[in-house]
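Excluded from the complex is one protein chain; the other protein chains are retained at their positions.
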Amino acid sequence: MFSKHFRRGVVVAAMLAAFAGPASALSEDEVSVLAGTCANCHGTDGRSPGAIPAIAGQDYDILREQLLAFKAGEVEGATIMTRHATGYTDEELDALARYFSEIEP
Amino acid sequence: MTRLTRRSVLALSGAGALALMLRPATAQAGAWQRLDAARELVGDATPTDGIELELPLVSENGAAVPLSFRVERALDDADPVETVHLFAPSNPDPLIAVFHFSPLAGRADVATRVRLNESQTVIAIARTASGEVMVGEREVRVTTTGCLMVDDTYESANVFQTRLRAPGSVSTGEPGKVLSMINHPMETGLRTNSSGETLPKRIIERVEATMGGEPVLTAELNRSVSANPYLRFFVAPTQSGTLELVWTEDTGETVEASAEISVG
Partner (left out) sequence: MITRRNMLALGAAAFVAPLAMPNILRAQGSAGRVVIVGGGFGGATAAKYIKRRNPDIDVTLIEAQERFYTCPFSNLYLGGLREFESIGHSYEELTGEYGVNLVTALAEDVDGDAHTVTLSNGETVEYDKLILSPGIDINWGALEGYDEAAAELAPHAWKAGAQTQLLRRQLEEMEDGGLFVLSAPADPFRCPPGPYERVSLVAHYFKEHKPNSKILILDSKDAFSKQGLFTAGWQSLYGDTIEWVGLSDDGRVVRVDAEALEVETEFGMVHRANVLNVVPPQKAGFIAERAGVTNEGGWVPIKASTFESRQVADIHVIGDAAIASPMPKSGFCANTQGKVAAAAIVASLAGNEAPAASWTNTCYSLIGPDYGISVVGVYEAVDDEVVQVEGSGGVSPADADADFRLREAQYAVGWYDAIANDTWGTVPA
């Protein structure tokens, strides 16, 4: 199945070939769309008003490791996060971790 | 889309007929043409409209997709429809069912529920006594809504329980609606249990409806018919009597039900 992961890979390769310098495969716009899906439970900008943990302003490395651990099913006591994290590529999870770490809590 | 048959061209006069003949041959790249069994059934005939096939445009649950078909031509016509074949081309076993109609059924009009493996175009092919063929097609998009997450088809605890609802009385020649259902897993023979063993095929393969010993409708079912086979059809009796249904399993086991219908 031609998922967006494959298409993105092709785009990245093309861009790397065409331009010198570091290329992020995910645009700012795309990361903000991905991040929007987190707000439903973690609050707008990850500033949770309720029982679900806030993620705004959390440490980037910790967030990234936690997301990858959820994806691998390695977090004991996880209720739904593994089922969510498996829906994203490692690169997307990394971008999300950076995105939320840069928000003022 | 109406195919040009000799009959329909002759019915047109002058300019109209000429205009139709000059119209570029409709590509009619119907799904039926891409299925061997359907092409064989159509044979040399040029298919026409005349059978309406209905399924939902989008189905949330491929295990039980409502399907109905209706042939316009009445069964007391001089050249009535005798059979209707249903195909799901993308299923492991494309032939869903075959229905045999006799004039006592009043209308070739049936509703049931079918299994669709994936999105596809479902096909209905009607054949008359003289060999005339009508084709109806319907594209269905099959998704499983993220909320369902159910793997098994529904299995009732009461296998072989039957239900039959027929009108208590009908006017002469007026088709009455009949609902029938039997609880049965319709095990396809393609499923494995949790231990990895293949569950053997076990299906209801025939439903026969008769009245006063005369055939009304016979349905030959394959494994693309949903579990707990449901059949809605019609009966147009000319005299009061008992509508009898016999369900036959592929093991040979049978079960029956009946209902009295008075005609007046």
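As written, the chain order gives the labels A and B, with residue 1 at the start of each chain.
In this section, contacts are C-beta pairs under 8 Å (C-beta built on N, C-alpha and C of every residue); 3 or more make two chains touch, one makes a residue touch a chain.
None of these values were measured; they are calculated from a predicted model.
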In the full complex, displayed partners of the excluded chain: A, B
Selected from B:39, B:165 or B:201 as touching the chain missing from the view: B:165
Those residues of subunit B which, in the complete complex, touch the missing chain: 56-61, 63-64, 66, 141, 143-150, 153-154, 156, 158, 163-165, 179, 181, 183, 227-228, 230
Residue numbers in subunit A that touch the chain omitted from display: 1-4, 7-8, 11, 15, 19, 21, 23-24, 27-30, 32-34, 36-37, 39-44, 48-52, 77, 79-80, 83-84, 86-88
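Definition applied: only the chains that are shown with their structure count from here on.
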Inter-centroid spacing, subunit B versus subunit A (mean Cα positions, whole Å): 49
